[in-house]
Each structure stands twice: as structure tokens, then as C-alpha cells.
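The other protein chains are all here in position, but one chain of the complex has been omitted.
Naming follows writing order (A, B and C), and every chain is counted from residue 1.
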């Protein structure tokens, strides 16, 4: 789960990291009054959960409250990478001397958090990794021991931090580490961390991604989810405990198991089709869950055909079949459907579905080809 | 550094462990009013930093505020193991069903904290260890991982805790562990932890010993030290950074190094004498520190002779000699003194001391024998 | 005939009294697994499976009473890390964690601790182990595979069943199927399992089923190139997965350009491993 800049910085501030004075708003006239409070010279920043806001014109520095309102109006009218801007952060403008990158994430191979710093702040770290890899310093943090002072000091030394700022910098690294740990984050990033002319170090921009599996420990963070930033389908899927990713193709897929769902997409692609989505109904799915899954799929206007691929194990084929039938009764559709049912109670399931007007398939290849053909037939018609 | 029962229980309460309502007081009339507030039936408990208060009559359960005042007056007039009682804890009396022992300390051999529980609460755990060792359960806690739920559950199961109390008990074990860690304790003990008739589990008595080396992290705990409970000499020694333990014999010792100081005591004893104290002036001691050490030694009325045993390394013999001379000038004494100086600048030191009326010795055995003879001469005179 | 689980397995089920615990314990017993004990806190003293399996409050007491050497974990995700540590501390040598959804930070601590202790963990978020006809520990349906000499190791659940099914249809048997799970931080890796298969005299060929995310398949490719004498064939799921999106499994995500199916297939090809375009082609590659 991604947090907005304004949310991330708020969490940083709670862990002792200095941030600029500022406030989130959803309307331009409030942007003006916030700018007045902050002394006039402010930065107006689009709050959207994608990168590249700066390049898209979503970040503007202005000198007066009136200009702030003007910029706010313009930015609230923008879309950035298809996402409409609904929220703004109005921050005091600060006097930037140096921009540093400071972030922490998990290193899967070493199985521990890694803190990353670079004197090349203000640009994406992946960009620095490509163009200037020796400008990136990493310290790996023992998950049982936590971040140690000497590691923070090493980052300070390697980013050529002026010595008078080491103490501040070390305190910020600790704050960042605490934020990361205490929110169950998988990424916490300050970019840029700036040395200002007059106010010491400050986190100018921030980004936090939370581990969804850790949210049960943090109900207050779970509430920070910005539902407006999600596709309606994703919201619906989460509600029913389904894993769903929209892809944009024509063949809707409902599969039990993440690996099999990916393989189903891959096989559709292999035979020349294009999958509309990834959808894993999980193990032991109930008829209700199956029904919800189908409604999410058929709501997608791109979908021309639906492929059900169910390998019964814990999930029972008859249960799935009943779910499919229930969903179709509730929301009738003309979309062609191909069903492949194998494993536990597959026979019973196939028997139930035989009553509905559905094509069945034995192998995955067979199912994919039938679904593609059906989708083409729909398009041609 | 030992904490009083009332201090220990306060710290437990701060970590979520239930304790009886109660208050510390230093006078009997206040004890009465506290007893009134608590509803009349209270326990009046001497607060002294030694064990065996109960056997000595320092703990009394009374039924009325008047009886509380009476008990308080009596207990405030007592000495327990030579320590005058200056403080009382007045606790509400609770309805005890079962007494359990729960404590945590460090296991030197395994190099980690060990939490210890026993269904035989209310008596000293060393006593249970002797008489009923299979009634003691231990879990060793990984210093990097901390106490885990399953360990607390294991203690609950093994102390035959009724199941309805497991959740409470586990929360108390966590609170005790947190108290131990967050105060840098070397011992934190609840004895007894009681199951009450009506109020669930409760820590009825508590004991915490802090790691002196960790006190720099806890200035608020360092302030809890009860100066009245220490010998004046020990207070003075701590002020000058000296390690001092009073022993009761006749030969005062001033030594640099803890091991050598113990060896000096042992050798005095070997030749038939009895050491008055352990005193380590530490490495690189200044003249000022040496002077303070001497004053502490000669203030002890039991001392009949003083033995200085200095092995110069970082500590310089001339510096020590100057400290001795300065102290004797400030506080003249007729006590006989034997000096053994070896190592760095020993020659210069001996030269300086030759001016004073002091016996010198080359070996430790020689020094011990001379000091013993001098002490005997004083006694005979 | 197998690795990791066989007739010497004396299984303990953590979370045995839950719905899944009870259901799969019955299936494991049906498959011939010796289930000696269960653990559910607060339920010590009860018996399940028609009075045949005793339930204990703690793993330690269960191990002391029954000599269990392997544990399978069905407890909810918020208690699972603790359950793994409890098993390790009680002397269990092989821990199979089925539970899905354990926070990454919990797993980093757990893994670090287990490494110190030299305890083997399979999973979490995995279907477990099946040595067809001998024993099963976990949730892989017992009837979709027959005994034989092919080792299967996989990050996936149903995709693995798909492959087992295809092998069975071609009358190809399996020594052991190891589901290592698709979490970013887990226990036994592809490399660990390949090492076991290479050393197992009853395993002749190996099927590796990977997916996008991380570098486990690349590490496996390097290991195969340098150490394996037996044939390995593979399937990698997620060729069409978009970057930056988690595809169901917590670990199945292409991040910062890393973890693509292409990279993995390329690395495997460089190690001489043929990768199937679809799961049903696997038996053909093993001919």
C-alpha cells in the first residue's frame, strides 16, 4: 500500500525527521490561505500515487498566495499518468543548498533491510544506479540488531556530508529506520533530503510503501489508504480478499492460485490472445467469492471472453461451479465463457456447468485457444 | 544499584503490570491517612534494601487506620539487619488465592536473560531451588529476539496457571521483560505474583537491581538511589569513582586494580590478619583520588593499620605517593602505614614517601606481614 | 525414494484444532503420514482425529511427549512467526509453514534466527511437501502424483498441481514435490532443494517451477551450472506480468527492472536448462 507524500512526511515528522511546514488541501482557495500562513513563497505539489509529478508539471514554486491559488487551480485540473489530481500539498519553500538521497528497503537476497544514500539526490535512485552507480552507498542492517550508529556515520562519510551536519544526519537515519520498522514498510524514502541555507537538514519529499501483510498491526495506517486513487475493481477485489490486477487485454481470467493465474495469462499470450487481468481467487474459495470475482471481470468493458481455470485441491470444483452459476444468474451476460475444471470434485462441477451455456476445456492450452477464438468471434460480430 | 519495593512496583506499573493501590510514606500519621484512603485494611511494609523483612516483623497486615498508624510507628522504630527503617509502603490488602514467583535475570554462562517462574511463590527462589528444584521453570531469552509469546505461554503452562489467567499472565511477563530491558536491570522479580479472589493477577512484592554501567542511559533511575541506605564511606567512594566495600576487619587496604585488591585481602587473611575493606582506586588514579581513598579508609574506626599496595602501570608510583602525602597533611593520623610500590615510577614514589614516617615493603607477603604486625602493636598499646 | 519427508517423519501439526488444521491433518494421515501430535494453545489435553492424536499447549511439551521431528504450521499469519520460532526452539529439525500473509519484517527476524540454529524451514505461504505414496506434509492433494524418480520444486501451489497432474497423465512419477512458497523472504530456496535432489539417489530428473520476482531462479541457474549432474527442466510464470505490480504472491513482483521472467529464463538457458512455454509441455521436456 502506497502512501502519499504528505502522509509519508507526516510519519517522518512523528519520528523526529524535520520536514517543511505545510498542509494538504483539496481546493485552490484553501491553497491560497495556507500559502498566506506560510509566508507567501510556497511549493504547490500534486499528491498522486505515481512518479514523475515534476516532469508532468505537478510541482510548482510560487512567490505569492495569489500565484499559489492559480497554480493550485491548474494542478487540480491535471491528470498525471491517467490519474486525476485531487489533493495538493502546500509546503513552505526552503533555501536548498544540497540534495541528498536517503532511503531504506528490503534486500531479498540478503534477507535484511538495506539503507541507501547518495550525494546525487533529487533524481530517481534507479536513474543514479544506472548512470552513476559509484555514487550510491549501501549499508545492510541486521534485522535483529537494527541500524547502528556506525552505519549511519558511514553513510554520512560516503555522501560527503559536511561534518557539522553529521549529528543531524545520523538522527535522521535513525528516524527513517524507526519509521520503516514501526510502520512495517517495504520502502521509506527521503528524496531529496536537503541541506538548507538556514534550517539544517530537511526531508523535502517522502515516499512510503507499506507491507500489506503488516497492516493488521497498524489500523491507523490502513485508514490512510486513498480509495480515490484505486480502480473500483481493485477496491472491490480487496473487499472480497481476491488478488486482482487489471491488465487491459480482452480475455478475462479467473484462476485459483497466483502461479497458475500468471501461467494462464502467459498461455493466453502464447496463443496470440491478450489477458484482461490477473485474478487469483485463492485457496478454498466460497461460491460468494467466486461470484464477486466474476462480477469484477465482466464489469471491465475491454473483456470479450472469460476463461475460468480451476485446479481443484482445497478449492472444490462443484463449489466453484455453483459460484459461477450464481453470479451469472445475478448479473446475466452475453460474454462467451470457457471453463477448465480439474482436480477435486471437477466432475461434479462440469456436470453443473453443462446446464449453462458454457464451453469446457480439458487442458490449459485448449482452454486458452477456445477463449481466444470466442473473443475474436465477439469482435467480428 | 538496588531499588526499593515501592520503586520497583512503580516501574512495573509503568510497564502495564497490575500492582495494589498504595503509597510510600516516612511517617506514621501519614500512614494512617493513607490507610483511610485505601479503605482501612492495609499492609504496612518496611522499605529497606535487604531481604528477610517479613521474618524480622517488618511487614504487618492491619484492619483499621489506627492499627496502621500503630504498626507504622513500631516498624519505623525497627532495625532490619542493622538498617534502620526510614520508609514504609502502605498497600491495600488483597485477597490472595495463589502465590507465584516470576523473575528475570542474566545467565552468565548462556549469556542471555533467563526468565524464571515457579508455582511456589512467596518464598525466596534460592530456597525453592534447594528444596523443590523441579518446581522451577526457566526460559532463556535470545538477547536479539527478546521474550516471545510462546515462552510466556510455556511458563504459564508449567506453573499450572489456570487457563483463564493465561492472557493476563502473558501480558505481565511482557511487562516484566520490558521493565528489565528498558531499565538496564540485572534482576527484576515479582514475588509473589498473586492470583487474587477478585482482581485477577497482581504483583504484590517487587525487586529490581539495576546495572550500574547502564545508569548513564537512565538519569531518572539514577536519582532513585536511596542515599540513606548506604554507608557514608560508600557514598564518598562513589563520588570519587572508587570501588569500595566495607568488610569489618582491622587492616585498611588501598590497591590499584580489583583483582590485586582481592589478592591483597586474601594475603592479609593468609598471614592471620583481617582486611577492613576492599578498595580499588582504579587505573591512572590522580593524587586527589588517592587522597579521597585514604580519608575513607582512616575514617573507619576498626582500622588499626593501613596497607598500600600499588603496582604501577598506567598508575604512576610518584603520583600515588604525592596523593598519600597530601591526604596525610590534610588529615593527620597516628595509624601505622605500610607501603608497597612496584612498577612505573615506583622508585620516585618510594623516595617521596621516605620523608614521611612509613614502612615500605617489596613483596605483597612482606607488606601483609608488616601491616599485621603494626596493627597488633597498635592493639597492644 | 524421497527427500525431507518419508516414513521416519513424526509430524506435529501447529494449529491442529482450526478448520484447515483438522481438514489437512486427516488428509495427511490418509496419505500414510505419521501424525504424532498437535499443538493449540489453551487446548492441551484434548484429542483429535477420533481420539488418535493428542493436543498440547506448547510445542516443547508435544516434542517431549511424542518425539516429533517435523512440524507443519496452519496458525493465522499474526501468530505464525512465533509458531516457527517455538518449533525451532523445541528442537524440531524441519518446519513447514503453510500460513500465508506473514509480515516481511517478521520473516527476516525468523530467518536470521533459524540460520543461527541450523533449523530447516520450508515456506511460509507454500503448499508443503509430498513424497507420493510415502508421506505428505502440507496441503498438496495426495492423489495427483504417483511415486517415481522426478523431483519437483516450486514457488507455486496450484501451478505445481498442474505439473504433477501432467506428469501423472504421462505416467511419470515423483520422488518428492517441494513447495517452497512465493514470499520474498522464506526458508528453503531453490538452491537448497536442488542440492538435496542432487544428493538423493532416487531422484533422477528435476522440475523447477519459478515465477517473477527476486533472484532465486538466477541463483538456481548458477548452482545448476556449477554443481548439478542431473537434468533440470523449468517453467517460469509471469512472462506477461506488468512491472511494479504484486501478482498474488508477496514476492511475485518486478521491481526496479529486477525479477523478470525473461532474465530468469535466460539465466536458466545459459545453465543448460530448458524452459517450457506452458506447464503441460513439462513431461515432453523430460523425455
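Keep this in mind: a residue touches a chain if its C-beta (ideal position, glycine included) is under 8 Å from a C-beta of that chain, and two chains touch if they have at least 3 such contacts.
Please read these numbers as outputs of a predicted model, since none were measured by experiment.
Peer 1: Can you work out which residue in B:260, B:287, B:335 or B:378 touches the chain that's missing from view?
Peer 2: Reading the full complex, the residue touching the unseen chain is B:260.
Peer 1: Among the options B:25, B:118 or B:344, which residue touches the chain absent from this view?
Peer 2: Checking each option in B:25, B:118 or B:344, the one touching the absent chain turns out to be B:344.
Peer 1: In the whole complex, what residues of chain A lie against the chain that is missing from view?
Peer 2: Residues of chain A in touch with the missing chain: 142, 144-145, 148-151, 153-154, 157, 163, 166.
Peer 1: State which residues belonging to chain B touch the missing partner chain.
Peer 2: 106, 108-109, 111-113, 126, 129, 142-144, 181, 184, 186, 211-214, 216-217, 243, 245, 247, 255-263, 265-270, 275, 278, 280, 283-284, 311-315, 342-344, 363-365
Convention: only the chains that are shown with their structure count from here on.
Peer 1: Which chains touch each other through the most C-beta pairs?
Peer 2: Most contacting pair of chains: A-C.
Peer 1: Based only on mean CA positions, could you tell me how far chain A sits from chain C in angstrom?
Peer 2: Each chain's C-alpha centroid was found; their separation is 28 Å.
Peer 1: Could you put a whole-Å number on the gap between the CA centroids of chain A and chain B?
Peer 2: Each chain reduced to its C-alpha mean, chain A and chain B end up 57 Å apart.
Peer 1: For chain C, which residues are shared contacts with two or more other chains?
Peer 2: 109, 113
Peer 1: Can you pull out the residues of chain A that are in contact with at least two other chains?
Peer 2: Chain A, residues with two or more chain partners: 144.
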